[in-house]
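One protein chain omitted, others in place.
== subunit A ==
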Amino acid sequence: MFNYTFHWRPAFNALPRMFEGALVSLQIAVLSLVIGTAIAVVLALGRRSDNRLFYGFATGWVELARNTPALFQVYMTYFGLGSLGIHLDSYASLLVGISFNNAGYLAESFRGGLNAIPETQTRAARSLGMGATQAFRLVVLPQMFRIVFYPLTNQMVWALLMTSLGVTVGLNTDLTGVTQELNVRTFRTFEYFLFAAVIYYLMAKFITLSARLLAWRLFRY
């Protein structure tokens, strides 16, 4: 039996606070994706590297990031590092945790992307007089981003949804944090969580659609 009367008015009054929280969530998601992408490029190179140490480091990171729950990674960043005396605040822990996760997943996407680019591209670039770094940066990397663009979008949506884990490490400014505060204070669980779900949905849609638009502009031949 569902014995519950909805109180919509107080929930609507709380919407401005929830929107503020949504912005914080979006901010963390964007930052974590930028940091994650930067690290992932390095890790992808590591996965293709002949240097055992570099390969081992990258593989270890990717394995850990992809095969453990994101909740565990965020929790460990906060309480795990905390037990070693390294104190990141809740916001930073969440950012580090999600960036770590993003980097691991994206590294594998990037590696796939790099593998898809024929070796002849690099050779052609080199024969035009480019250095190894130049060839990678100007010829290979742009093509790789074209290939991995959709996985990247996917990861962005995933990152946004993962920000909801911040509540477990005491974050109370993001969308889930704000929602949970409102919930425990008033016990109007269903109204607030429904609104939060709708806001998450709209943000995720916004990301996907704007990425499509961006891809259409960027990747025309």
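Convention: a contact is a pair of C-beta atoms (placed from the backbone, for glycine too) under 8 Å apart; a residue touches a chain by one contact, two chains touch by 3 or more; residues count from 1.
Simple rule for what comes next: contacts and distances are computed from a predicted model.
Missing chain, UniProt name from the options "Outer membrane lipoprotein-sorting protein", "Cytochrome c-type biogenesis protein", "Polar amino acid transport system substrate-binding protein" or "3-oxoacyl-[acyl-carrier-protein] synthase 2": "Polar amino acid transport system substrate-binding protein".
Screening A:Thr122, A:Asn154 or A:Thr186 for touch with the missing chain picks out A:Thr186.
When the missing chain is restored to the complex, the residue among A:Ser25, A:Gln73 or A:Ser90 that touches it is A:Ser90. Only one of A:Ala135, A:Val167 or A:Ile199 touches the chain withheld from this view, namely A:Val167. Interface residues of subunit A with the unshown chain, by the touch rule above, are 1, 3-4, 7, 78-79, 82-83, 85, 87, 89-90, 167-172, 180-181, 183-190.
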